[in-house]
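Missing here: one protein chain of the complex. Every other protein chain is in place.
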Amino acid sequence: MRFFSDNAAPVHPAVMQAMADANHIDTAYDGDQWSARLDAAFSAVFGRDVAVLWVATGTSANCLALASLVQPHQGVICHREAHIEVDECGAPGFYTAGAKLMLIEGDGAKVTPETVEACLNGIRNDVHQVQAAALSITNASEYGMVYSPAEVAALGALCHNRGLGLHMDGARFANAIATLGCAPADVTVNAGVDVLSFGFVKNGGMGAEALVYFDPALADAARYRRKRAGHLQSKGRFLAAQLLAMLENDLWLTNARSANAAAQIIAGAAAERLLHPVQANEIFLRLAPAEAAALRAQGFDFYDWGVVDENWGAARLVTSWQHTETDVTPLAHAIAAL
Amino acid sequence: MRFFSDNAAPVHPAVMQAMADANHIDTAYDGDQWSARLDAAFSAVFGRDVAVLWVATGTSANCLALASLVQPHQGVICHREAHIEVDECGAPGFYTAGAKLMLIEGDGAKVTPETVEACLNGIRNDVHQVQAAALSITNASEYGMVYSPAEVAALGALCHNRGLGLHMDGARFANAIATLGCAPADVTVNAGVDVLSFGFVKNGGMGAEALVYFDPALADAARYRRKRAGHLQSKGRFLAAQLLAMLENDLWLTNARSANAAAQIIAGAAAERLLHPVQANEIFLRLAPAEAAALRAQGFDFYDWGVVDENWGAARLVTSWQHTETDVTPLAHAIAAL
Amino acid sequence: MRFFSDNAAPVHPAVMQAMADANHIDTAYDGDQWSARLDAAFSAVFGRDVAVLWVATGTSANCLALASLVQPHQGVICHREAHIEVDECGAPGFYTAGAKLMLIEGDGAKVTPETVEACLNGIRNDVHQVQAAALSITNASEYGMVYSPAEVAALGALCHNRGLGLHMDGARFANAIATLGCAPADVTVNAGVDVLSFGFVKNGGMGAEALVYFDPALADAARYRRKRAGHLQSKGRFLAAQLLAMLENDLWLTNARSANAAAQIIAGAAAERLLHPVQANEIFLRLAPAEAAALRAQGFDFYDWGVVDENWGAARLVTSWQHTETDVTPLAHAIAAL
Partner (left out) sequence: MRFFSDNAAPVHPAVMQAMADANHIDTAYDGDQWSARLDAAFSAVFGRDVAVLWVATGTSANCLALASLVQPHQGVICHREAHIEVDECGAPGFYTAGAKLMLIEGDGAKVTPETVEACLNGIRNDVHQVQAAALSITNASEYGMVYSPAEVAALGALCHNRGLGLHMDGARFANAIATLGCAPADVTVNAGVDVLSFGFVKNGGMGAEALVYFDPALADAARYRRKRAGHLQSKGRFLAAQLLAMLENDLWLTNARSANAAAQIIAGAAAERLLHPVQANEIFLRLAPAEAAALRAQGFDFYDWGVVDENWGAARLVTSWQHTETDVTPLAHAIAAL
């Protein structure tokens, strides 16, 4: 069984069906009837008017968001292990025309007002140094940990006071909300987030993410930037249909709860091995090399994730919307039996 | 009946089926089994080893191609009405970090060795002026006209002699090949083309184009640039599956022949009104305003395309893979009856 | 005698002296006493508070100005023969991260509200096309013609109505003012200009131009962009000293008047050959090839400037602050004697 990535999971049947249903002639680009319904559908989720752009990937969503918040000569504060820093091949530099990522540390790939403040205070206020203009946080984080509404609100207040925009990379936003149980607005717009990359691909979609602007005015330039980046698909109705299908009956939450529940089953069997609390659908374990090999020999696939110490390696396992209790119980037993 | 754009057409059922068939767990990004088959499948089409990258849009294909051929301080020669100039919101400038499009004129949105040479000769050979490093041509052109192998070869020879790379925007490459009846290699690699944007979305695909590098070494940097542009989709297998379905049994050619045949039926009824020879699936007509209104009143939709003179407007009609003789005959009759 | 370019002229002795006077220890970058006096000195020239940045070249002044007015996905309208289009090696694309120059025609390298309006009206108001956000005009123009306050004001009103910023490339601003006899504010800020590249290098300076922001708030980001472009010289006092010397006793006007007067002497002798009215310090003549050769044989150097027709070539002659009546009279006689 594969626990490499939620990216490897299939597309949810309801999404496939929605795409099939959209397969008739309609207006090109984003002039179609599905795209026209997006703003309203997401505004219902957040309880206020939002402007939403579909894009195919999380990288483009994140980087369009950053380009909305900073000028080329400015900077974006983020965690050293943020996806935008580690896994996007410099896309933020491309989209922002060279803005700088300013890296800070923190357990579980999370940042705090203290670490952000320290970063800001380390920047000389003169033209020789890049000045920060935004903060980007990931919820759930790259280590599967969740920011609470209060934590985000504290960061949001700091950003507001220091003149920074606040972006949330929500590649696994659904998993975070499934854990938090709060209203989506509470951990975003009510807490000071300006733009959210709301991910669906890892959660049962095929190739559509929602770039959510809580200040619709910011979205206007982003529409041009999306086109200019080659992300305005001519048959955009198939992206919009995916997003609408995911919102229908809260499929996004249902899927995320499944993934999270599967992760908890594994976590329960591996409690003493956990490198980070399991708060979403990612499990980071210490495994001795022989143990990792033993699990793989039983057919469980996953990524190594660096080294803990001379005896222990780290492994990352990711569950997806498709994983049921039946699917993951054998893995849980196998870990418990190591 | 809608003749706005082939972009508005549905996705071909075989493509939908291929996507459904790809809907199980597999490796993410471009590590899947479908993506792995692309190079071989396109190498068979071109009769030599090519390197192929899938991307979602023609704009990203075109601009990744240009970024492979020019440095930021250089220029790309193209027709004044080229899609890269007119309809991509400055994407070439974004992808190339500011390279300049150098515009030339020509009937039917086609360029000739003479116009290219004149453009080159108009550039002072000093550091104050941007020096051209590539030529981009569109086949079929933005006015639905086709470059023959001999025409491309003449441009290719010029490019070779003057040190320019040669890009072909093949958003409607299939329509061109359907008309030319030649081997795809004859109008591309054998004629000096370095990179081809091979379009499928307008021809029955959903959201996948093939960026074809005839020099596979050029493709290496493009893979990084694709990721950096946010175009490396995590479920890329669905893009690869589309392309493979289009190549299967030459569906791409079958579809293009249908669209072209439909265009010929309309062209036949409008011979005296044609603004350009109809060589692919686009028809440009002169229509008096009252005539245009009359056609629309009968349910035929199309774009106005500027003004011919004080009496005549121009209209663009585009046929798609889905249009049958039955579909277009009423339009042909309506035009003939004007 | 050389009439190639005012760039080739010597530096005025008063400027050299001012640089010598600044040659003692002082604060680095722009923290010195000379730089500190710039805003006040230029505010006096314009009769209102302006913010001024020194930079070494007209190209950097122009392009920093454009970057202040447009986003990367936007465009700048300018004349087809504008220096920013023709002679800056794509610097606007570099500084603006890919914004597009939108070219219009016009006699004497001047634009009018009609040509600008036509350009704007030719841009479809959708995300597929780059939208204009600024207009850049050159005063005196690349053909040595002058915009009057009323002409600039008409353009300024149009820009204001259509939401465009207005930049003036004033590489030869002094020559324009010398001709117009108006207050510098009348043809700039009072007429709607947002940013002026106020040139001094062609007028007796060595390597210092003034980038004048009539809205000081716009200058803040420009200070970072200047540093980021490598244009914040560490011994910036020598640039500031040049500018202050040029303002002292209106040396800039005195120099420009000398150059203009010299040009008039030549123009008077060449009245029937003039390709453009001589309104500043550039003279564009038609000369048969044999005539050009004859002048050169007498020791007068100048650039060919294209071809008028099969019989006539064009020549550009530029006078400088250093040219006296005595210097140019022999050339005037030589032309008259052709």
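Labels for the chains are A, B and C, by order of writing; each one numbers its residues from 1.
In the analysis below, contacts are C-beta pairs under 8 Å (C-beta built on N, C-alpha and C of every residue); 3 or more make two chains touch, one makes a residue touch a chain.
As the structure is a prediction and not an experimental result, all values here were calculated from the model.
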Legend entry - Touched by the hidden chain, restricted to displayed chains: A, B, C
Legend entry - Option from B:38, B:189, B:232 or B:317 whose C-beta touches the chain left out: B:232
Inset, instruction - Would you mind spotting which of A:69, A:99, A:193 or A:280 touches the chain that isn't drawn? - result: A:99
Inset, instruction - Identify the residue among C:86, C:99, C:120 or C:229 that touches the chain left out of the display. - result: C:229
Legend entry - Contact footprint on subunit B, counting only the chain that is left out: 29, 71-74, 97-98, 127-128, 131, 221, 223-228, 232
Legend entry - Residues belonging to subunit C that touch the chain removed from view: 2, 4-5, 7-11, 16, 19-20, 23-29, 55-61, 63, 88-91, 94-95, 201-202, 206-207, 224, 227-235, 238-239, 322
Legend entry - Where the unshown chain meets subunit A, residue by residue: 72-73, 75, 86-90, 93-94, 96-100, 127-130
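Rule of thumb we're sticking to: only the chains that are shown with their structure count from here on.
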Legend entry - Distance-maximising chain from subunit C - centres being C-alpha averages: A
Legend entry - Homomeric contact subunit A-subunit B: same or different residue positions, threshold half: same
Legend entry - Interchain centroid distance [CA atoms averaged], subunit B/subunit C, Å: 42
Legend entry - Approximate Å spacing (C-alpha centroids) for the pair subunit A, subunit B: 34
Legend entry - subunit C: positions in contact with at least two other chains: 72-73, 97-98, 127-128
